[in-house]
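One structure coming up, written as structure tokens, with questions to follow.
With one protein chain withheld, the remaining protein chains of the complex are depicted in position.
Should a chain be cited, it is by its letter among A and B, assigned in written order, with residues numbered from 1 in that chain.
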Amino acid sequence: MHDDNSGGRTDSIRPRHRIGDRGDHFLKRVEGETGANISACYQCERCTNACPVSAFMDVKPHQVIRYIQIGWRERLLSCSTVWVCLSCEMCTTYCPNDVGVAETIQHLRKMAANSAIQPRELQLATFHRTFIEELQRFGRVNEFWLMGALNLKPGILKDKIRTGALKEEIELGLTLWRRGKLKLLPHRCKAVGEIRTVVQNRNGKVR
Amino acid sequence: MRLAFYPGCSLEGMASDYAESIEAVFRRLQIDLVEIEDWSCCGATAAHSLSEAMAVALPARNIAAAEKLGLDIVVPCANCFNRMRFSQVMIEKGIYDVPWPVTGKIKIHDMTRLLAEDDMLEKIRARTVRPLSGLKLVSYYGCQMVRPPRITGYTDYENPQTLDRLAEAAGAEVLDWSYKTTCCGASIGIGRRDIQEALTRKLIVKARQAGAEAIVVSCPLCQSNLDLIQAKESGPATPIFYFTELLRLALNSGGRPQHWLRKHVADPLPLLREKGVIP
Partner (left out) sequence: MSCSPSITHLSSPPEGKVLVVGGGIGGIQCALDLADAGFHVYLADTAYTLGGVMARLDKTFPTNDCSTCMFSPKLVQVAGHRNIEILSNTRLLDLDGDPGRFSARIEKRPRYIDLEKCIACGQCAEKCPKKVPDAFNGELSMRKAAFVTFPQAVPLKYALDPDHCLYLTRGRCGLCKKICPTDAVDFNQKPEIVDLSVGAVILASGFELALTREHGEYGFGRYQNVVSSLQYERMLSATGPTAGHLARPSDGKTPQKVAWIQCVLSRDAARNRPFCSSVCCMHAAKQAVMTRSHLPETEAVIYFMDVRAHGKGFDDYVERARRQHGVQYRRSMISQVYLDPETENLIIETFDHEQHRKKEETFDLVVLSSGFQPPGSWRDLAGRLGLDLNPYGFAQAPFDEPAATNRAGVYVCGGIESPKDIPETVVQAGAAAAEASILLSSARSRPAAESEAVDAPTTTGEPRVGVFVCHCGSNISGVVDIPAIIERLRKMPEVAWAEDFVFTCANETQDRLIESIRKHDLNRIVVAACSPKTHEPLFAETLRRAGLNPYLITMANIRNQCSWVHAKKPDKATEKAFSLARGAVRRALYLEPLTEQRYRVTDTALVIGGGISGMTAALTVADQGFAVHLVEKDHQLGGFARNLTETLEGDSPQQLIRRLERRVLSHPMITVYTDSEVTAHDGYVGAFTGTVQGAGGSFDLRYGAVVVATGAQAYVPSEHLHGKDERVLTQVELSRRIRTDPDKIRRLSRVVMIQCVGSRNADFPYCSRVCCSAAVKNSIALRKANPDIQVVVLYRDLRTFGFKELYYLEARRLGALFFRYIPEHPPEVKTDGNGKLVVDFTDRSSFEDFRAEADLVVLSAGMRPHEASGSVANLLKLPRTPEGFFMEAHVKLQPMEFSTPGIYLAGLAHSPRFISESIAMAQGAAQQAVKVLSKKEMKTSATVAEVDPDLCAACLACVRVCPFGAPFINQDGVSEIPPAKCRGCGICPAECPARAIRLKHSTDEQIDAQIDALLEAEQPRKRPR
């Protein structure tokens, strides 16, 4: 009898990972870029317990922190966690070590988005990209046009038809339309050029 | 009183009812809202997922515009509020440079906190002509308005009070519940409807358990998640009110409720009739 969750562990022979051969370069990099106190984590699991979507993550928030500590970059950039995270900030708010868990996961999402690794959650990943494209186009984001643009991205529509999500989406659209909640024509900001420059330069330089 | 107003993209579309009620309430309270000219999207919810620099820069353009007006900003949308505060804090800390001059001299208010100040509440109470007596509500704040506290400035981030006070000022009975700031799933439904529905449904269930007949919110995304999930439900609805709608009802500030409440999916009219708020 012990006090830990065993993670459904059975004692069958499993691969044994070598630890430490990666050094702490990845840890240093992520800490440097986010200012999060990742080293300070003592694995209390408050983040994972507080997270509303930990059940939908393949790597739990506390494990994200552990994996950064041991330099498992690929595992992290290819996990569903970075896309499933809602940025609800529960983990950050309750972390006793000021780790900045949500910010760290967001940062990994950025790294994943900018890497060649195929995202585990295609629709969510594509959504973020599309959102910014729409923002560049008009300066503001129109929900109707955003969804339209998203559906035109490779693989998305096919996926939605397969899962039946498209039908639901159309029903939802009609519901909104009937209640006058859909704005069909997008507003275009006058300063859209200015905004586009900002986005394209990912403007704002880290000092 | 004059304030710069940053409506945010949602208020042009899905949350147009929020926009209308804001306008009506502020007119009645004689507060001038000066919409920031040619405002642009704050970047939520995607910008911070792709580039922090971009996430800082996009709201900064609007902050700079308000600074030029010399007015504090009031933001109705929790997401926009969070992104703008984030931008302001990061610029203040000197972590990022942005192409627009931002000095940090103006305040960014979330709309609930602005109106939940004592003098404002007094004003609301004084002008309430149609108190929402007997209407049992829970307040729902979601995540972005309160967390993380170092950005939002909410010290009571687990049990915030602004919506509670406003709804009470409007005469409603506000019940305590534990899920005021539990995430509704936000925009995850775009790719993972299963997750969003699980989260949103839980909130509806918990609200009803707490004895709530309706939920009062301030965030367009929360409103839409909580409202739309009831589209497939039968049985009595749990209307999801913007707090400004409650105020508009209580203050009777223009328009026929039967008309301006029609945008809700979970129809609030039967409940309001039952409570005698509307005929």
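To be clear about the criterion, a contact is a pair of C-beta atoms (placed from the backbone, for glycine too) under 8 Å apart; a residue touches a chain by one contact, two chains touch by 3 or more.
Predicted, not measured: the structure shown is a model, and the values here were computed from it.
Every shown chain touched by the omitted chain in the complete complex is listed here: A, B. The missing chain, though absent from the display, is touched by one residue of A:97, A:136, A:175 or A:197; that residue is A:97. Summary of contacts with the chain left out: across A:46, A:73 or A:110, the touching residue is A:46.
Contact with the undisplayed chain is limited, among B:134, B:211 or B:255, to B:211. Against the chain not shown here, chain A presents residues 1-9, 14-20, 23-24, 27, 37, 39-46, 48-52, 54-55, 60, 62-63, 66-67, 69-70, 90, 93-98. Against the chain not shown here, chain B presents residues 156, 158-159, 175-179, 206, 209-211.
Definition applied: only the chains that are shown with their structure count from here on.
Looking at the complex, you find that chain A touches chain B at residues 52-53, 56, 83-84, 86-90, 92-93, 102, 106-107, 109-110, 113-114, 121-124, 126-129, 131-132, 135, 139-144, 147, 150, 165, 168, 172, 175-176, 179-183, 187, 189-192, 194-195, 197-199, 202-207.
Taken together, the chain B residues at the contact with chain A in this complex read 9-10, 12-17, 38-41, 43, 45-54, 56-58, 60-61, 94-99, 143-144, 147-149, 157, 182-183, 185-188, 190-193, 195, 199, 228, 231, 262-265.
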